[in-house]
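Missing here is one protein chain; the remaining ones are kept as they sit in the complex.
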Amino acid sequence: MSATDLRTRPRREQTPGAWLGRATVVVITVFFVLFFAVPIVWLLIATGKSPHALITTGPFALGSLGDLSANWEALVRFQDGIVFQWLGNSLLYSVGALVITLITTIPAGYALALGNFRGRKVLLTTTLVVMLIPNTALVLPIFLEMSAINLIGNPLAAILPFSFFPFGVYLTYIYFSTSVPRDLLNAARIDGCGELAVFARIAMPLALPVIALVGFFSFVANWNNFFLPFLTVPGRAAPIQVGLTELLGSVPAFNPTSAGVTAIELPTLAVATLLSVTPVLLVFLFSQRFLVAGLTAGGTKE
Amino acid sequence: MTAPALDDSPSAAAAGSPREGRRQRAATPHRSVTVKWSRFSYVFVSGYVLFALAFGVLPTLYAVFIAFLDNEGRFSGITNFTKVLADFRFWPAAAHVGLFLLVWLVALMVLVTLLALVVHGIGRRWLSSSLRFVYYIPGALAGASSVVLWLFVLNPTVSPVSAVLHAFGFETFVQTVSPGNLPVVFAVIAFWTGAGNWIIVMYGALNSIPDEVLEAARMDGAGAVRTALHIQLPMLRKWIAYMAVMSLAAGAQLFVEPRVLSQATHAVVPTDWSLNQLTYLYAFKQQDLNGSAAIAVLLLVASLAVSLFFVVRGGLFERD
Partner (left out) sequence: MTKPTTRAVRTRLSGVSVAAVAALLALTACTPGVSPTDGEAADSPFGFATAEQKADAPITVWVDASRQPAADAFAEAYPDIPIEVETYDGGADGSGSFQTKIQAFNQAGSGWPDVVFSTQNNDAAWASQGDDPFAAPLDQGYFDQSFLDGFTEGALAPLTVDGAVYGLRNDIAPTVTWYDESLMEKFGYEVPTTWEEYRELGLKVAEEHPGYIVGGIGDAFAEEIYFWGAKAPLSTVVDANTFSADASDPHATQMAEILDDLLDAGALAQEDVFSPDFVQKHSGKVLMLPGPAWFSGAIFNNPSSLDAKPGTIAVGAPLAWEGEEPAAGNVGGGTWFISQHSENLEAAKTFLEFVTSDERYQVDLAPGLPAYQDAADKWLARQAEDGFFAGDFAAALSSASTQVWDGWGYPRFSQEAVWNKTVTPKLAAGENLVDLLPEWETAIENEAQVNGYTIK
């Protein structure tokens, strides 16, 4: 039984106030559903239209499969299918960084939440402070670091900086501090478990939701990162976000100098945009369950 | 002392501290365990600390360091700062970002909380979870992708909501993105992509409020609004503060959105609209890394000051 059930119990009186309240809730919900969903729906429809149809037909008038495949063809033909190269790069960088992030942030958040060592507060404050720094200020020094060790253009030049994920540490810290009781851990210690065992056998199983959560956020943040890969992995090694802006530069509406030759039209750009977000959407679909459970302080309940 | 009973007081899940007392009492007889645990903690944080040093601390220190040098590497005091503050683009950019943050943070804090409460209060699970899904989907389009999408949505000629745009009096794309509208435009885009994330976080936090508390409130005759105001909101305080801090950090760093919009509008949205765009121009167009670092340091100091407010008020560092 959850708190939500309380709301569905029939009320004895339907006061005008209660009815108004319900109506307001409905209006708000519907408005925001439209607000969030309409642009996405439009994007889906726009991928199937010809450039002319995009301008002349209504936004929700359906296009045709023929136009969709034409747009797809145009995208695939662009520089011999570089869009797939970009997608592959994004995948490599995001997943690579994800693995390293999980390995480093989960134990760190655990120790910050449940440990008691000197420098704990310092590390927490540092994490928060670093999160507040404008990233263009950091991109150049990171670029210098990467080039000092000759890594520019190497996938590691994207993967390593991506792996630093203070937000993940903070999330893990909050999770562990709210949902894993110290007493549980102490009990295990008293029973003779070593620290590693305590972590692996007691804390980790409880932490599965936050692992999924951190993994998800890390993947999405890495996938959408623009400025760092723009500098450190340019050209054919670029991820899809950087590639998308390059595609933008080939759309005549946005760049007159590209008119007439190898131009990308607006609907093709729509296809590219959709393609660039599909992996994240898929990942989200699969991690739906964890995203909700992850923040429930499930350790102490039920 | 036997293993302490599981704590199920109402405030345990969120902002309380009764556990601390219990912890201290339990720790004393088992000092050797805690000692070993303390030492081992270093191992656990070592990986993260390494990355934090390499990609967090060192670059920050470097940025602060070069903000006080001139381009020959000699110490130059605060000349970079005075130069940057006197730049004709600085204060407009600061005002732009400030306005944007104001609109965005208010919208975020009010609307996300409201939507989370609404979604949480819905009885049917399938409805609740599909709503959350719908609200979240735009979050998958963060960064360049969402701006490209909004290029279409903001253009009255192709937009799905052209009726709305016309109602505001915008007949052309240039009118929609005219300078006066930009803070709101960017706030709308940012809200569209970011709200879903936070709604889910808030929803999860709401879930962690034990049923007994809500039941007790209901029995005391509290309606939905009273329950929200007196029980749920205080529980969410920490999360709302966290959301505000994170959004402030992200918002102050506004870069990709104005940059892409600038590219697409041929600089009608200027290349120096946000402070971060200005740091970019200094570093790469004017080849003045020191000035760029100076702006970054100023931005950092301002963000820190404001976020300290939220940290203190929201009790972010209290541990349960």
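We call the chains A and B, going by the order they appear; numbering starts again at 1 in every chain.
Note that in this section a contact is a pair of C-beta atoms (placed from the backbone, for glycine too) under 8 Å apart; a residue touches a chain by one contact, two chains touch by 3 or more.
What you see is a predicted model, and the numbers here were worked out from it, not measured in a lab.
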Hidden partner interface residues of chain A, rising order | 51-52, 54-56, 78-79, 82, 117-119, 140-141, 143-145, 147-148, 152-153, 231, 234-236, 245-246, 248-250, 252-266
Which residues does chain B use to touch the chain missing from this display?
-> 35, 38-39, 42, 49, 53, 57-58, 61-62, 65, 73, 87-89, 155, 157-158, 172-175, 178-179, 262-263, 265-268, 270-271, 280-281, 283-287
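What we mean here is this: only the chains that are shown with their structure count from here on.
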Quick one: report the Å distance separating chain A from chain B, using the average Cα coordinate of each chain.
-> 14
Given the complex, residues on chain A that touch chain B span 1-8, 18, 21, 25, 28-29, 32-33, 35-43, 46, 54-55, 59-60, 103-105, 107-108, 110-113, 115-117, 120-121, 123-124, 126-138, 140-142, 144-145, 160-161, 163-164, 166-167, 169-170, 174, 177-179, 181-183, 186-187, 189-190, 195-196, 199, 220, 224-227, 241-242, 244-245, 248-249, 254, 266, 269-270, 273, 276-277, 280-281, 284, 288, 291-297, 300-301
Touching chain A in the complex: which residues of chain B?
-> 3-4, 6-8, 12-14, 19, 22-23, 26-27, 30, 33-34, 36-45, 47-52, 54-60, 62-63, 111, 114-115, 118, 120-124, 128-129, 131-145, 148-153, 157-162, 192, 195-196, 200-201, 203-205, 207-211, 214-215, 218, 223-225, 242, 245-246, 248-249, 252-253, 255-256, 260, 263-264, 266, 275-276, 279-280, 283, 289, 292-293, 296-297, 299-300, 303-304, 307, 311, 317, 319-320
